[in-house]
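Removed: one protein chain of the complex. Kept in place: all other protein chains.
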Amino acid sequence: MKILVTGFDPFGSEKINPALEAVKKLPTQISGAKIITLEIPTVFNEVGPIIQQAIQTYQPDLVLNVGQAGGRFNITVEKVAINLADARIADNQGNQPLDEVIFDDGPTAYFTQLPVKAIVSALNENEIPAAVSYTAGTFVCNYVMYYVQHLISTRYPKIKGGFIHVPYIPAQVVTKPNQPAMNLEDIVKGLELAITTMVTYNGLEDIKTIGGTEH
Amino acid sequence: MKILVTGFDPFGSEKINPALEAVKKLPTQISGAKIITLEIPTVFNEVGPIIQQAIQTYQPDLVLNVGQAGGRFNITVEKVAINLADARIADNQGNQPLDEVIFDDGPTAYFTQLPVKAIVSALNENEIPAAVSYTAGTFVCNYVMYYVQHLISTRYPKIKGGFIHVPYIPAQVVTKPNQPAMNLEDIVKGLELAITTMVTYNGLEDIKTIGGTEH
Amino acid sequence: MKILVTGFDPFGSEKINPALEAVKKLPTQISGAKIITLEIPTVFNEVGPIIQQAIQTYQPDLVLNVGQAGGRFNITVEKVAINLADARIADNQGNQPLDEVIFDDGPTAYFTQLPVKAIVSALNENEIPAAVSYTAGTFVCNYVMYYVQHLISTRYPKIKGGFIHVPYIPAQVVTKPNQPAMNLEDIVKGLELAITTMVTYNGLEDIKTIGGTEH
Partner (left out) sequence: MKILVTGFDPFGSEKINPALEAVKKLPTQISGAKIITLEIPTVFNEVGPIIQQAIQTYQPDLVLNVGQAGGRFNITVEKVAINLADARIADNQGNQPLDEVIFDDGPTAYFTQLPVKAIVSALNENEIPAAVSYTAGTFVCNYVMYYVQHLISTRYPKIKGGFIHVPYIPAQVVTKPNQPAMNLEDIVKGLELAITTMVTYNGLEDIKTIGGTEH
């Protein structure tokens, strides 16, 4: 099994992106799966073709995109990507799409193929705070998650795709009062556990266990 | 113009539902639109047919469902409903669906027909904290939002549908340390402003203005 | 019984101070007590003599200072004032004391004479979220609380003094994502209930009930 794991470069006012830092620290092999890591730019339009090129080059079985969600307390595994690009801040090339569709002919949303509950459960059992998330936002994170799903839907039906958001690391919140953070090593450990779970559940259904939300 | 506005009965450990309390206080006419209010049960399966029956009876031009999102700071206007029922707690009849689809033949998600940014903008200009939300959760709130959208998509193409989540009111957080709340009168005022905006924007496109998220 | 209630003018980047707005809306009589309200400047050094002059002029039985604590969820009744002026931002005259004592000959701290638990209990029973606080900060709020206590200790032993912090009101948080707020009318109601409790408990001990913190 081959897994392509991407991390975004820093964006907004941040000098580092914990997603990228964590992805760089992944080993080249996890639970027997070959891990290919790739830095991708936080740029609408650019990021899609780059991912597609990487899929062509590496022929992965699974594409896992990892991004930063500053302000979240936990590692969050995204369930759904929506066909909407709507940016509060400019991306790294100054693009700021407002209320645009990502693909004109795409559906409103895609669910991930990842076993999101099994992943969250594995992390929590190993003392890494994690949760399922039902929104990947409307910035480049959701964009790339949707883009990969659209590629899967239209061209690469055998590939699985998914997105994991990681919190700030402590270095980023020293100057931000009362913002949650997670240690980089814990994020790396969380990603490794998540990938192990993806390998284990390859071909299997997700667990049911506890439900999602109460509103 | 006729608008059907629903509010859920209390659920979980709550004795009141601020959504229902606010809906009950709406006037029968807002900006020239006739307002029909309806209490609906926080029960998967039951709530759909009840809404459909009300649509048949009242022939509204717009269906606005209002629900409680305890823990949120603002009135949030939902952009998207997903085809997923996944309950952390039992509903008011003891149902607790886990990872179920709402309609087997439904798409992964629907976007609302409401001008979500114009609504948020109108509320904020009037000093009611509000924001667009990209997840209505996976409990009965998302269920009814999706259900209405599916009815619109399959049977009532001229109707518009949307969902607004409201925070706890102060009475609910007295025993919950550090939980945000919003005064009931402010919630009512927010709903009235939201409905006024829906009437004003009937047939018009939403504003673009500032974008959604930055992750 | 005569009660002097002060409210600070706006400071920092705020255009209004909810404490002042609420104090202005107090009736001239509460539970038989005469209420004298006074706007005071958010200025170290200036505020002390102004309060002392007002005490001389009005001869109050109780001095209640009210201030804004942006970011707090509840109305908080302060238990203690400390002999420390240490300002993160400049006051309204540009003063920014760092790590200074307020009175060279003053003790490290004073406890309020107010029945803080009875006040919190009265507010919560009336559905106004409230809590006891054990820090009034180190800016002008704590300064004036300490100053009044020092006056009481050294010159006016029959007067009681206390401080209540109020949250932002909704108008202030519209542009601040995820900040708690409380409706101004609820703040006014809370202050009235607090003053009623002060009148009721005049000469009585505070209730014990539930304790303060768990760390």
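Note that the chains take the letters A, B and C in the order they are written out, and that residue 1 is the start of every chain.
FYI, a contact is a pair of C-beta atoms (placed from the backbone, for glycine too) under 8 Å apart; a residue touches a chain by one contact, two chains touch by 3 or more.
If you're wondering where the values come from, they're calculated on a predicted model, not measured in any experiment.
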| item | value |
| --- | --- |
| Chains in view that touch the one left out, judged over the entire complex | A, C |
| Contact residue for the chain not shown (choose from A:Val23, A:Ile102 or A:Ile128) | A:Ile128 |
| Chain A residues touching the omitted chain (full complex) | 73-74, 124, 127-131, 170-171, 173-175, 177-183, 185-186 |
| Residue ranges of chain C at the interface with the undisplayed chain | 11-12, 67-70, 79-80, 82, 84, 86-89, 96-99, 107-111, 117, 133-139, 141-142, 165, 206, 208-215 |
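The rule is short, and it goes like this: only the chains that are shown with their structure count from here on.
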| item | value |
| --- | --- |
| Centre-most chain, if every chain is reduced to its averaged C-alpha atoms | B |
| Interchain centroid distance [CA atoms averaged], chain A/chain B, Å | 29 |
| Gap in Å, rounded to a whole number, between the CA centres of chain C and chain A | 47 |
| Touching two or more other chains - residues of chain A | none |
